[in-house]
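Here the structure is laid out as structure tokens; the discussion comes afterwards.
Removed from the display is one protein chain of the complex; every other protein chain stays in position.
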Amino acid sequence: MQKVTREILLAKAAELLAAGTVNRVLGWKAGEFTYDVTPALFTTAAELEKDFVYGPFSGANFSKYLVKETRRDEGKVLVFLKPCDTYSFNQLLTEHRFDRERVYAVGIPCDGMADIQRIKDQAGDGVSGVECDGDNLIVHTLYDGDKTLAMADCLAERCVNCKSKKHVAYDELIGETGDVIDSHRFDEVEKLEKMTEDERFAFWQNELSRCIRCNACRDVCPACTCEKCVFGNPNSGVENKAISDSFEEKMFHVIRAFHVAGRCTDCGECSRVCPQNIPLHLLNRKFIRDIDNFYDEYQAGAEVGQRAPLVNYKQEDLEPSEAVERSGNNA
Amino acid sequence: MENNTNRMKEQILRTSGVNPLKCMRCGKCSGTCPAYDEMEYHPHEFVYMVERGDIEPLLKSESLYKCLSCFACVDRCPRDVEPAKLVEAVRLMVIRQQGQNHLKPDQIPEMLDDELPQQAIVSALRKYAK
Amino acid sequence: MQMTEFKPKIVAFCCNWCSYAGADLAGNNRLNYPAEVKIIRVPCSCRVNPMFILRAFQRGADGVILCGCHPGDCHYTSGNYYTRRRMALLFSMLNFLGIEKERTRVEWVSAAEGAKFAATMNDFVAQITALGENKRLEDLRCKK
Partner (left out) sequence: MQRIGVFVCHCGTNIAGTVDVKAVAEALRYEPGVVISTEYQYMCSQAGQDMIHEAIRENNLTGIVVCSCSPRMHEATFRKTAQSAGLNPYMVEIANIREQCSWVHKDMEIGTEKAIILGRAAIAKVNLNAPLTPGETPVTKRALVIGGGIAGIQTALDIADAGFPVDIVETKPTIGGKMAQLDKTFPTLDCAACILTPKMVEAAQHENIRILSYSEVQDIKGFVGNFTVQIKKKARYVKEDICTGCGLCTEKCPQKKVPNEFNLEMDNRRAIYIPFAQAVPKVATIDPNYCTMLKTGKCGVCAKVCTAKAIDYTQKDEIMEEKYGAIVAATGFNPISMKPFDEYAYSQSKDVITSLEFERLMNAAGPTGGKLLRPSDGKHPHTIVFVQCVGSRCSAHASKGKEYCSKICCMYTAKHAMLTRDKYPDTDVYVFYIDVRTPGKNFDEFYRRAVEEYGVHYVKGMVGKVSPEGDKLMVQASDLLADKQLHIEADLVVLAAAIEPDMSARPLATMLTASMDTNDFFTEAHPKLRPVESPTAGVFLSGACQGPKDIPETVSQAGAAAAKVIGLLAKDKLKGNPCVAGSDEWMCNGCSSCERVCPYGAITYVTKEFRMPDRTTALRRVAQVNEAVCQGCGACTVACPSGAMDLKGFASSQIMAEVDAICK
């Protein structure tokens, strides 16, 4: 399989800019540290040459940026989409959130992105730089010199449990597309389900109590593209912008998960950006697993125009009274 | 006495699974019955008498043994009452009260005659050879 | 020492066409059920947003029950089918977070089922009373 490199992407972007196919490019740009890569917009080849990066930390899902980006300008915007991003891309199209005509999507293969926390866990503090070397990562540290780690040991959780290497949407593909993977992404959910009610409560109490309500999960989520979020709307009756009680942590996360239930593609961005490392994706996966269990198997974003499970029904659907038992939750 | 009647009625209803209150007294069972003329109490009367708790006369009546258990009344009853099952239940009650004195299968051949319908033999086996 | 008896707070959302009428019928027939149950009328069970349910728990409710027309009988033809999916998923999620599954319930009560309404409420209140106070979804600021 062809390895995607910065050069290949730069060449493609430059070519499309030059041809006038697009007039701007959504890409990655280095932040303060090499591992803190941020999304950025480029309009010229020179800008690209200067700041564009692509590496083990280019994990950001650009689909959501298209909502605002396609409204800005008449021309087309170039976006690079990893397989998981294409699901979000389709889901947003299903919800009419952006104009497909204003996007040029280039699908890129992905072998998984690195999680800086996992690197730090292995290399210790003071990571000053990370370089990719084949299947290994060379980690520069301030105190300990360089360390070599296997990329496989540094993959983000969402990449370890990658659900699909298949691009479900693109205008053009670099390299080849892969297959939907029979992943183990529900193992963690299942483990929680098998706990007792009390253990689960303790688990989530511990996790959610760390929430600082920075709203990063919401802001990055490609399903959370509301023009105005209910939690930021003084008229919604549930507005709360800072957490002052344990209830509100739950309220916020349950409602957020419910609002994206059936729409969440399981891209894992919420957990990636959480500064408190709360495994928020488990809430979404629980909904996905319940939907698959209760109704028909459903993958949001697999196709444009799908009818989401929560705006659908069957006459023989299960009763709410049977839900807990069927969901596999231990009482 | 009253109690005894009630008990018998209950037992018949339980063994037969029949609810005589469903009967609308149309008489189709009796209109349908091939053994009608042989019987003292006819199918519709069976239903009515059980409903009233009038069990004693039924227990004594020869009609019990005239029913061929052909189930025509069961098939045709518009109200799904199933009179033949009631007859069967009354018959069973008599048999139970009699104790262990019913016929043995090898006693039957000598009692047969050519006129006897096949169906009667089969139902006789069912009735007597438990 | 005598403990004060625990009186749960129960919020019952009832759809206008079936369950609210069923509750009225329970009244017409003088079928008693505990006064802990307070009914909120909504046009259809599908009007009930999960936020309302969480809000009730936040404000101190110990149990929330949602009543609607039987599936297939919705006045709006399909409202309760959506309710059924929403609540199935919500209840499963709340339980996943360790909230007692007994605190939430959906019952289908028709306008003719006054007796069922009263029986359901008696049963639900008994269930919540046995379960005790809602501690896991409480907002301390809202407690007196």
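As written, the chains take the letters A, B and C, and residue 1 is the first residue of each chain.
Following the convention adopted for this analysis, contacts are C-beta pairs under 8 Å (C-beta built on N, C-alpha and C of every residue); 3 or more make two chains touch, one makes a residue touch a chain.
Everything quoted here is computed from the prediction, not taken from an experiment.
Participant: Given that one chain is not shown, what are the shown chains it touches?
Facilitator: The chain that is not shown is in contact with A, B, C.
Participant: Please pick, from A:13, A:168, A:211 or A:310, the residue that touches the omitted chain in the full complex.
Facilitator: Result: among the candidates, A:310 touches the missing chain.
Participant: Which one, A:12, A:97, A:250 or A:272, makes contact with the chain that was left out?
Facilitator: Answering carefully, the residue with contact to the hidden chain is A:97.
Participant: For a quick check of understanding: of A:71, A:194, A:210 or A:314, which residue touches the chain that isn't displayed?
Facilitator: Candidates A:71, A:194, A:210 or A:314; residue touching the omitted chain: A:71.
Participant: Name every residue on chain C in touch with the hidden partner chain.
Facilitator: Residue positions of chain C that touch the missing chain: 9, 11, 16, 20-21, 23-24, 26-28, 30-33, 35, 38-44, 46-52, 55-56, 59-61, 75-79, 82, 86, 118, 142.
Participant: Just checking the interface: what residues of chain B touch the absent partner chain?
Facilitator: Within chain B, the residues that touch the unshown chain are 22, 24-33, 36-37, 42, 44-45, 72, 75-81.
Participant: Could you list which residues of chain A touch the chain missing from the display?
Facilitator: Those residues of chain A that touch the unshown chain are 71-72, 94-97, 225-230, 233, 235-238, 259-260, 263, 307-308, 310-312.
Keep this in mind: only the chains that are shown with their structure count from here on.
Participant: Once you draw an edge for every pair of touching chains, what topology comes out, line, ring, star, complete or other?
Facilitator: Shape = other; not a path, cycle, star or full graph.
Participant: Taking each chain's centre as the mean of its C-alpha atoms, which one lies nearest the mean of all protein C-alpha atoms here?
Facilitator: Per-chain C-alpha centroids compared to the overall one single out C.
Participant: Where's the contact count highest, between which chains?
Facilitator: Top-ranked chain pair by contacting C-beta pairs: A-C.
Participant: How many angstrom lie between the CA centroids of chain A and chain C, rounded to a whole number?
Facilitator: Computed value for the inter-centroid distance: 36 Å.
Participant: Give, as an integer number of Å, the spacing between the C-alpha centres of chain B and chain A.
Facilitator: Averaging C-alpha atoms per chain gives centres 76 Å apart.
Participant: Among the residues of chain B, pick out those that touch two or more other chains and give their numbers.
Facilitator: Residue numbers touching two or more other chains: none in chain B.
Participant: Using the touch rule from the top, collect the residues of chain C that touch chain A in their complex.
Facilitator: 50-51, 54-55, 57-58, 71-72, 78, 81-82, 84-101, 104-106, 136-141
Participant: Which part of chain A faces chain C closely enough to touch in the complex?
Facilitator: 192-193, 197-205, 230, 237-238, 244-248, 250-251, 254-255, 257-258, 261, 283, 286-287, 290-291, 294-295, 309-315, 317-324, 326-327, 329, 331
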